[in-house]
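Structure below; questions to follow.
The other protein chains are all here in position, but one chain of the complex has been omitted.
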Amino acid sequence: MADAAVARYGRVRLATEALAGGLSAEDAGAQAMPDASPVKWHLAHTTWFFETFVLVPRAPGYRPASPEFRFLFNSYYDTVGERPRRSERGLLTRPSLAEVWEYRRAVDTAMSALLEREGVRVERLVDLGLAHEEQHQELIVTDALALFARHPLEPAWHETASAPSLPGAGWLDREGGRVAIGHDGVGFAFDNELPRHAVLLRRHRIARRPVTGGEYLAFMADGGYRQPLLWQDDGWECVRRYGWNAPEYWSYRDGAWTAMTVAGRRPVNPEAPVCHVSWWEAEAYARWAGKRLPTEEEWEDAADSFDSGMVWEWTASPHRPYPGWRAPTGAFGEYNGKFMAGRFVLRGGSLATPAGHCRKTYRNFFPPSARWQFSGMRLAEDV
Amino acid sequence: MADAAVARYGRVRLATEALAGGLSAEDAGAQAMPDASPVKWHLAHTTWFFETFVLVPRAPGYRPASPEFRFLFNSYYDTVGERPRRSERGLLTRPSLAEVWEYRRAVDTAMSALLEREGVRVERLVDLGLAHEEQHQELIVTDALALFARHPLEPAWHETASAPSLPGAGWLDREGGRVAIGHDGVGFAFDNELPRHAVLLRRHRIARRPVTGGEYLAFMADGGYRQPLLWQDDGWECVRRYGWNAPEYWSYRDGAWTAMTVAGRRPVNPEAPVCHVSWWEAEAYARWAGKRLPTEEEWEDAADSFDSGMVWEWTASPHRPYPGWRAPTGAFGEYNGKFMAGRFVLRGGSLATPAGHCRKTYRNFFPPSARWQFSGMRLAEDV
Amino acid sequence: MADAAVARYGRVRLATEALAGGLSAEDAGAQAMPDASPVKWHLAHTTWFFETFVLVPRAPGYRPASPEFRFLFNSYYDTVGERPRRSERGLLTRPSLAEVWEYRRAVDTAMSALLEREGVRVERLVDLGLAHEEQHQELIVTDALALFARHPLEPAWHETASAPSLPGAGWLDREGGRVAIGHDGVGFAFDNELPRHAVLLRRHRIARRPVTGGEYLAFMADGGYRQPLLWQDDGWECVRRYGWNAPEYWSYRDGAWTAMTVAGRRPVNPEAPVCHVSWWEAEAYARWAGKRLPTEEEWEDAADSFDSGMVWEWTASPHRPYPGWRAPTGAFGEYNGKFMAGRFVLRGGSLATPAGHCRKTYRNFFPPSARWQFSGMRLAEDV
Partner (left out) sequence: MADAAVARYGRVRLATEALAGGLSAEDAGAQAMPDASPVKWHLAHTTWFFETFVLVPRAPGYRPASPEFRFLFNSYYDTVGERPRRSERGLLTRPSLAEVWEYRRAVDTAMSALLEREGVRVERLVDLGLAHEEQHQELIVTDALALFARHPLEPAWHETASAPSLPGAGWLDREGGRVAIGHDGVGFAFDNELPRHAVLLRRHRIARRPVTGGEYLAFMADGGYRQPLLWQDDGWECVRRYGWNAPEYWSYRDGAWTAMTVAGRRPVNPEAPVCHVSWWEAEAYARWAGKRLPTEEEWEDAADSFDSGMVWEWTASPHRPYPGWRAPTGAFGEYNGKFMAGRFVLRGGSLATPAGHCRKTYRNFFPPSARWQFSGMRLAEDV
């Protein structure tokens, strides 16, 4: 039992390191933009999470080797205290990447000892820490991509499997009615997936697959980015202010649309899901197509009947607490609870999401203008 | 029948003019901030609404005396075409206030003729125009107040009835279950109140009256504006960026809290509903009180059992389309439909809302940072 | 003697009122942009100047009818005290335009009485007040033009004499050597024209007339706004940030360049001086032409030999104190003394400058990005 916990802990931690392994100290230290973080920061912050929330309260005699890390690598926990400004994480040149690797080693050693000693008594805490680490694994990919996309030479980084072409389109007819939504409490879930509760759904149809690059190109060709009537008011403001005319990272070169990816710049695959669109674009596309985005409840209710996991799928639902939700006590109340306004829910997971991390009740969320995540969408319609 | 329509049209139009009557050309022409509009602009825009959407399409032979007004006084209808920038409405010194009064006279004459001739055949259009005008009556008050509050001399404007002290506090126990929400289609309603649909509510309690100034002062005294853990992340960012430490228009002078009102600066009445708070503040207050905001469905379901109408009440619900909602065709699809992200629903109406304008299914909405509206809140809690 | 002083006072004051006379309360109340002020504010501030600096200290028994005006209409004198924010002068809807006219009357009455009683004992103070008022006469024109240029209908305001075509081009050869610069102290001058002092000038040539619209069009046609090598670094930043491609108020319509003027939009006259260019544009034009701007000393030394007064002419000289300059004591030290960095000197006067206001030692100054003034340039070159 303890062995299994130690082994699982090690697997997740190693996966993070494998991701970051190919990056130089400079690559790992730079911050592409205020929304993104340096990879080195992700490596340190995930370690800080175990140190702060597991080792310090639960491992008697554990002494942080670098007490200033409690401050330096706090992301947003006011319960824990002050922290550097988010937009200045790229200025934290000390500790070095090598020292952060060492920090990981030291915490891993202490965690292994604790897991062997305490076993299931710390299981839930460790589960949260590992789920947290997996979230940052995906952020390492999105944030490094944001960095490389801003580099004039557009370097490739991972020879990654690119998004596969999708199976044939089509619709699932859904009866609606009273359905149960949210996590059932068996196994790990984030607090915002709880409590399980009933909702009423109308009859509707939901697409079998996400919208593809080719479909999105048709929207672009039809002047989608020039028709204010397709857009929410604030979305149209984004289009004009930022000059949006294609998904993030797309560029028209030598007669064809290309997209910057972790494998460098590549032609857009018209059969693969469109990616790096904001909620505003997802919603405008749906309106153009004469459809709408599914609510997160419609998505969850149908999720056993379609394939997902290629791109995060924007839903029609703002990220709000489920009926009867209570914030966890202490710092964990800040984990999701202070981001419950101004964000929309994404469901399903992406190719950058670690295997096994996601589930159908999983609620990811980002502001409607965010485009640097692996975000696309699926359509729905009333019938 | 036609007489009644003409009379009702005249009553609403006169009410607008009564509100604006005491203002000089300068007062009516200035724009306090980009979110607010000059009173003169409100007088013209509401007239433009009847001209553009009723007279031009439905009154054969009607010729706009000033065709450029179609452009000048368009608020946000892309269907109608281009328009001046919202933030520059205060620069529209031509036409003058006197010319706008004339514009109102000319359109009123044509409208009366049309109403006598067409009667019920234009009733729904005119209902919408009048409801629209009533919304702008309230905006005239909020926007003039925003202007006078920025004037160093803080002039009084209306000797208005101030907010009454509230009846005793207390809670309504609500069973929840399956309830019908939304307008039943009898009489006028805005498109966003439709369609009527069923939702499931949990058992809960809802307060009999809105939060009072005195209760809000206790939150302030307890350091409410200094405790990040009470706030949503983006709300806390507002607190810091704008230095919020009290509701909009409040100022501590000579040992007591005062508030700028349409009757000038007045002491805060601890027994009256707190007003001019943002959604962020409403939500933080609720968390501090160990409660939460009601959802808009909970509010609507209980609305027959409590008094409302003193302040608009922020709810826990983002402004999103009801299940099965369809945007009205043409320009009216823009009326509410492009503001369905980034805003929260307010319910109930304020002392500045024209009598008879509001109803329990009415969905007002503003961004969570807005404070210049007459906005307060009511609490709820799970049981 | 006193009669002459009273008469002169009256003439200047009346000239201000003649300028503003055609404007409605709305026109006079609006503020086009933070750099400009409402005409009503100019009317009040020039009056405030006499009240604050002449009547209050020198007219025993004078009591300001509205003590709050001391605060409301202070422009930038920290010696006098606090004041409203410059960017919010358009929100000062109280006092009304009518009340400002009354304020002028009251102050004029008191000033006339004082002038009759005190005569030459207040002459220098009154001279300064009248020179100040004349400066604001020109600002009334520039600021109203800035307002009307932002109005979608581009209203005409004054049927003004437009800029005349210029006499033939050509150069004046200047020997240079030791020359005296600055005002000789006989008659009125602003403090920044003092003290008179010697400078050494190199041999050079200076143009007989300012650069014309036609010459500037050649610069534009030659890609002047697209060649970074012609520009100062910060000027090029302006070109890109604001998308400059022609002088302020110019617009290409129906195959020809037009300019917004106080008489409405008019075709650009290629024979008249180019106007509404920033220092950045003036300097880039000069570089493109293979010449340079004259220094203010070169300009002043040659001024008796050419015609000027059609446009303010940007010089090569930053606005800095003359050697040995001492700030006047009290508030008048702020008149020019706190604007001696970040501005360039303009010489000569424009068609909007009141007759008799300017002289060859006169030093006007504005930041290098300013374009709403009547600003052009004359060329020079080394030989």
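Think of it as A, B and C in the order they're written, each chain with its own count starting at 1.
The rule is simple: contacts are C-beta pairs under 8 Å (C-beta built on N, C-alpha and C of every residue); 3 or more make two chains touch, one makes a residue touch a chain.
Keep in mind it's a predicted model, so treat the numbers as computed, not measured.
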| item | value |
| --- | --- |
| Missing chain: touched chains present in the view | A, C |
| Residue, one of A:Gly10, A:Pro84 or A:Gly119, that touches the chain absent here | A:Pro84 |
| Contacting the left-out chain in the complete assembly, out of A:Asp27, A:Glu51 or A:Glu248 | A:Asp27 |
| Contact set of chain A toward the excluded chain (per top definition) | 24-32, 40, 68, 71-72, 84, 88, 90-94, 96-97, 147, 150-153, 155 |
| Contacts of chain C with the absent chain, listed as residue ranges | 76, 78-79, 178, 197-202, 228-229, 231-236, 279-280, 283, 295, 316-318, 320, 323-324, 333-334, 338-342, 344, 368, 382 |
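Convention: only the chains that are shown with their structure count from here on.
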| item | value |
| --- | --- |
| Between chain A and chain B, centroid-to-centroid distance (C-alpha), Å | 36 |
| Whole-Å gap between the CA centroids of chain A and chain C | 57 |
| Where chain B and chain C are represented by their mean Cα positions, the distance between them in whole Å | 45 |
| Numbers and ranges of chain A residues touching at least 2 other chains | none |
